[in-house]
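With one protein chain held back, the other chains of the complex are shown just where they sit.
On to subunit A.
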């Protein structure tokens, strides 16, 4: 009954003027447009949740198991979605092909028991559908999200039944049981082949994906334009093409900002003194004080306390570029003791006795292995079942929030040094591509309101993370079966979590919403877009990622309404310091625990705002109509005073 209502409501929405909330797209893109489908089910589901209050569409038709997103199957619900030839056909993305289909598979749902249905494996996703229940049940998992495939025992089932667990990177582990028959090959083989294409000499799906978006996301980030926005180059800082062939540093971008008065030869010597040749370069400059955020890797001091005159002078020049302060603060993200032990491994840190006027700060942030372990523990806490009695202590024991606190506190120190101390800062860890990226990008988010916009945030990620060589391929392990690789670590997830914490404390200061953050994280794994593939700009250029794959930002920016925070007001020129005490940090349950139906999010406030915006628009329309009527009735039309709300510039979120 409820379902009918939902479907009927949806049908109404398909009228010419009313677009359903889920899929506001630019007008022309209708045919073959599948803006929803590339997102996979998850975005759909998020959108549904967010929309839940307005039209009650989520209503009774969504069974307790949230993974059952039956609405996907209702034709006409999604604007511009692909129409399937047959009702039971698996929805496909352009370029996606079905690899194998297995009938009579059991999905072992941890929340509502066993579900029997059909399992389809494509080169992009695993799709399980069941029509057994009154409401169709669908579960789909992007293959990119799968970390490893585990065979599990299915007791007392005889020879021909096997169990399979998909251990996922996104905090779930769906399990299936299926019968093996001679007629078709083992499902695990097909699954493994496409889940780990790189291990099977196959291309990542991003290179097969054939979607056309009206907006080209690869154009979002233009380094020169971004530096120009910051007021660069200026008399102290130059935009350098020294690294245009990635010879100076193969993990840095081709365009760098370095001090003007330093010779190329000296820079090359500095490069030799810094780990992985990652020399100090400018990330951000304060528009007023000219204090800068500079990033680099650790100096190769080694056990014998080597010195490098050029490096010392380089930092001196950086300090001198800022007339407001006669100090330079170096934030080393590591624990002091770790920095010391790194000396034995030919690394180290800047000695205050060799670098005059330099102040060293250690931020005590543990390394990538600690973070990986922490998130692994978190998964045990949130999936599949939640132990209510020990929830808080279990969360505490993961130390996840403790690390979030360290990161935010470190970034706030960096930002405060620039803003209040008017002092330039140098940030590094060991290699300068993990914790350094986290700290600089968070500090820039606090300092510069531009990065708090939807576009600006994309620029921030493109710049501080992607172009500066955060090793996404190694940290995420795209398409690679070696799940135990110790290079993997959830550094970027941590960063997004920190951003989320800030959006919680400043609900009106960010242009993007929670769905945006979750979408970014989902496509960190999905391998649908080229954005997060490979380890460095050099690799991406060699693989021609920009011409052969689609950018995540193309998808986002083609439907920005869905990812926009309706409360957003521009806190221009405001520096926002989040509070970092543990009572102000909370677990992001709508990301980490989203698969558990009992963790269903609360009624979102922003939906009420959208309703009210719609209400206002409607009232404005009526008032205007009446005003017109009145003025046409009245003899002297000149007495008509324009309505105070005549032309409201506020773009209404037509997604309502």
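We adopt the following convention: a contact is a pair of C-beta atoms (placed from the backbone, for glycine too) under 8 Å apart; a residue touches a chain by one contact, two chains touch by 3 or more; residues count from 1.
Note that in this section contacts and distances are computed from a predicted model.
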Just by its UniProt name, which of "Guanine nucleotide-binding protein subunit beta-5", "Myotubularin phosphatase domain-containing protein", "Programmed cell death protein 2 C-terminal domain-containing protein" or "CCZ1/INTU/HSP4 first Longin domain-containing protein" is the chain not shown in this complex? "Myotubularin phosphatase domain-containing protein"
I'm checking contacts with the chain that's been left out. Which of A:175, A:488, A:523 or A:540 qualifies? A:175
Which of these touches the unseen chain: A:402, A:487 or A:561? A:402
Which of these, A:115, A:378 or A:404, touches the one chain of the complex that we don't see? A:115
To test your reading of the contact rule: which positions on subunit A touch the chain that is missing from view? 1-3, 9, 12, 18, 52-56, 58-64, 106, 108-116, 132-135, 154-157, 161, 175, 177, 179, 384-386, 388, 391-393, 396, 402, 409, 412-413, 416, 505-509, 567, 569-571, 574, 576-584, 586-587, 589, 593, 597-600, 602-603, 605-606, 608-609, 611-616, 618-620, 622-623, 626-627, 629-630, 633-634, 639-641, 643-645, 648-649, 656
